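Data block below; observations after.
Moving on, here comes chain A:
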Amino acid sequence: MKKVKMYTLSTCLWCKRTKQFFQDRNIPFEAVEYDKADEAEQERIMSEMRSKGCGGSFPFVCIGSDAVQGYDPDEFERLLGPGKNGK
Partner candidate 1 sequence: MNAEARKKALRTLFAPVADKLGYKFHPSEEDVDFLLEAEVSLEKRYGSPYCPCQALSKERAENMKIVCPCIPFHREHYDAMKRCWCGLFVHKDVTDPSKLKQIPPDKFKGPGKAG
Partner candidate 2 sequence: MDDPAACVWVRVMKATDLRDGAPTAVFPKGLPVLLIRGGDGEVRAFANRCPHMGCPLSRGSLDGHILRCPCHDWRFDTGTGAFLDAPEIRLPRYELKTSDGDIHINITKAAA
């Protein structure tokens, strides 16, 4: 299964829905809340997002080596591909 990692904001509705999407499918993920991180971590996250051509809009989801900015269930499904439910 592809590794799922996401950067979120604790205040963001679509970050919440993104987490819910993966939880509903029993897909494990790692989530870091940008606004709760310390300054050094925030700088690291922002430079990682910028390296993928993304700015400061959340959520930011990495599925394998691909990145998705925003809540996009169709794109999440596509990138997860077959066997996404751990089957």
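Selection rule: all candidates are chains of the complex that A comes from, given by their letters.
Details
Note that in this section a residue touches a chain if its C-beta (ideal position, glycine included) is under 8 Å from a C-beta of that chain, and two chains touch if they have at least 3 such contacts; residues count from 1.
The model shown is predicted, which means the values in this text are computed figures rather than measured ones.
Which member of 1 or 2 touches chain A in this complex comes down to candidate 1.
Looking at the complex, you find that chain A touches candidate 1 at residues 9, 11-15, 34-35, 42, 46, 53-59, 68-72.
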